[in-house]
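Below you will find the structure I want to go over with you.
Every protein chain except one is present and positioned as in the full complex.
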Amino acid sequence: MNGFLKYFYKRLLQIILTMFILITLLFFMFRVVPGDPLSMYIDSGLDEEATEVLLQQYGLDKPIPEQYIIYLKKVLRGDFGISFQYGKPAINVIGGRFWNTFILMIASLFIAFFTGIVGGVFLAWKRETLIDSLGTTIVLIVRSAPVFWTGMIFLSLFAFRLKILPLGGMNTPGTYFPNQLVKFFSIDFLRHLILPALTAGIHSAATPLLVMRTSILEVIKEDFVELARAKGIKENQILFKHVMRNALLPTVTVFAVQAGLAIGGIVLVETVFRWPGMGREIVLAVAARDYPVAQTAFFLIGTMTVIFNLIADILYAYIDPRVVWN
Amino acid sequence: MIQNEEILEVKNLKTYYKISTGIIKAIDNVSFQLNRGETLGLIGESGCGKTTLIKTILRILPSNGLIAGGIINYKGNDILKMDSKKINKLRWEEISLIPQSAMNSLDPVYKLRNQIVEAILAHESISKKEAYKRAEKVFKIVGLGKNRLKDYPHQYSGGMKQRAVIAMSLVLNPEIIIADEPTTALDVVVQAQILSKINNILENYKGSLIMATHDISVIAQTCIKIAVMYGGKIVEFGKAQRILKKPYHPYMMAMKNAFPSVIGKKKKLISISGNPPSLLNPSEGCRFAPRCPFSFKKCLSVSPNIYKTIDGYVTCHRFDEVDKLQYYSEKEETWIQGKVRI
Partner (left out) sequence: MFRIEIIKNTIRFLKQDKLRMIGISIFLFFLVIAIFAVYIAPYNPMEMNFDGDGNLKRLQPPSKDHLLGTTYMGRDVFSQMIIGSRIALLVGILSAFCVVFIGTNIGLISGYYGGKIDNIIMRIVDIIYGIPFLPFALILVAILGPGVKNIIIAIVLITWRNTARVIRSQVLTLKTRTFIEAAKVSGAGDLRIIYKYIAPNVMPLSIVYISLTMGSAIMTEVSLSFLGYGDPLLPSWGKILYSCYSSQAMFKAWWWMVPPGIAIILLVLSGFLMGRGLEEIANPKLRIR
């Protein structure tokens, strides 16, 4: 297990470095603005005096290296500036949205993982039949369709025409919940969660599904599967213990990459379904030129990406013993 | 328990493979017997059907393989007619396998210990602890330390993997062990080690061994009986000692010429030209005829009869002239294509 811990620490170090680069990236990105870079931090609608005060507070009159240090210090304290739209600290605005996105991510990744694996196994089982061709074609289509378009189609079908699911948002307006926990487990919430999670989920599931299918077909031909059969082990056990476990290796790899990209997809899904998460917030903030909020959202989304990447790596290292030892 | 009791009888076995362009007749009418305690060598070039024969016996053919006919009698029961419960019981308990490529025959994601214990627990309901002890025992037999059991296959060297796989085949004390080219992937030094290990085990082990290989020297060191395979058929069957000194079939005569002897007079190696036959649409005649210096018209179109010999059988049209053929087979000119046929 020692090698395992070493791997974990190495990855952790890498994450800290990545976060650092992200923060620095944000710093420089908002300074390449053509035109007035100050508009990034100070609402251009303020009068001269207020602007002066803020300029000093943010240290925007100082040289870049000094600004960077001030910036770093603020970020480490969670201070990303004041929202232009709401007048509150940006971190407070976003903070509320964080869990909404997180839950949507988890739900969609769960759907993606489950669909990808079960679907892959199913198509591998039905290989070279009509069902296989049909299934693969459908998967390819879902993979190639823009995730927000799929969302629009689902909304049209299930919410508008069939009227069985809500038209978007996270809650039915007017509903009251005593606390967060109750809210997240209520039927109302789940009804609102299904379509966006499904939309994002099947989009992320497509490539892993195809990989799973192919992996299974390859692994079944391996010599160690043949030997397992020669050992008199029941076919079911061979499938689960040997075939699945080995077929999962490349699938989890691909799934990890997908998960990283899924965050981008969440931005689109939240927009279409008007889900009050960080993704939607970043779009709204950028449109409203509320850069402090946009920065914060980007930072938090980046953090989430990095964490999910780490989880995927750890998961992979756990199931493939060769990784840690290399 | 009579020493010479027959435990395995293969009769008229046919196994074909379906491919996109047709059917490959990988083994076509193969028969032999194995007695208790015997070591049988299956010798032949790659593609002659050795591996197919082995996979057919254990019924682990790939999905495009089909057993087209014949009987495999194990202690009176036809393996080909067994249901899945019976065949799973037979596998490893009665007949175990040392596979051709130990490199790929171990699942990379499981420790060696688990892979061995898996085999044990599929057949016997003993505790895990006891199963571990058995694994340690077989590892000891092949000279691997018990602390290696907790390792993964990628942490083993080639020779170690081979030994692990041999150990695994012993774990249920099977009646027959089938070894498919157990030393081919190894270098000469390791090969010698493994062979001596195998011989060691054979001395203490009361079961039978079927060893498939294309290397005569390996067979010479371990086997009592030999089945010579060519083009999906057994062309000669009998006592190893006799066959290696005075083979009856021209193909075996050619094989004998192709291997150097470390002792004795320095002889020039004679090789035969040509390629193994395609088994996609094999000819009706003798499969070796196109490359045989002794063949004549009949050989190419008529399948040779099976002639019983003192210790087995041989299929060759010119068996009655075997002494003459043997004499000429030792001459280099015989094997040069285009020369006058004998």
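The chains carry the letters A and B, assigned in the order they are written, with residues numbered from 1 in each.
We adopt the following convention: contacts are C-beta pairs under 8 Å (C-beta built on N, C-alpha and C of every residue); 3 or more make two chains touch, one makes a residue touch a chain.
Predicted model, so just to flag it, every value in this text is computed and none were measured.
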- Query: If the full complex is used, which shown chains touch the chain that is missing here?
  - Reply: A
- Chain not shown: contacting residue from A:I70, A:V286 or A:L315: A:V286
- Message: For the chain left out of this view, which of A:L5, A:V118 or A:L140 touches it?
- Response: A:L140
- Item | Interface with the undisplayed chain - residues on subunit A | 14-15, 17-19, 21-22, 25, 29-30, 32-34, 140-141, 143-146, 148-150, 152-153, 155-156, 160-161, 207, 210-211, 214, 218, 250, 253-254, 257, 260-261, 263-265, 267-268, 271-272, 279, 282-283, 286-287, 294, 297-298, 301-302, 304-306, 309
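As a working rule, only the chains that are shown with their structure count from here on.
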- Centre to centre, by mean C-alpha position, how many angstrom separate subunit A and subunit B? 55
- subunit B partner contacts - residues on subunit A that touch it in the complex: 221-224, 226-235, 237, 241-242, 245-246, 249, 319-322, 325
- Interface with subunit A, subunit B side, in the complex: residues 55, 58, 60, 62, 84, 87-93, 96-97, 99-101, 104-110, 118-119, 122-123, 152, 154-155
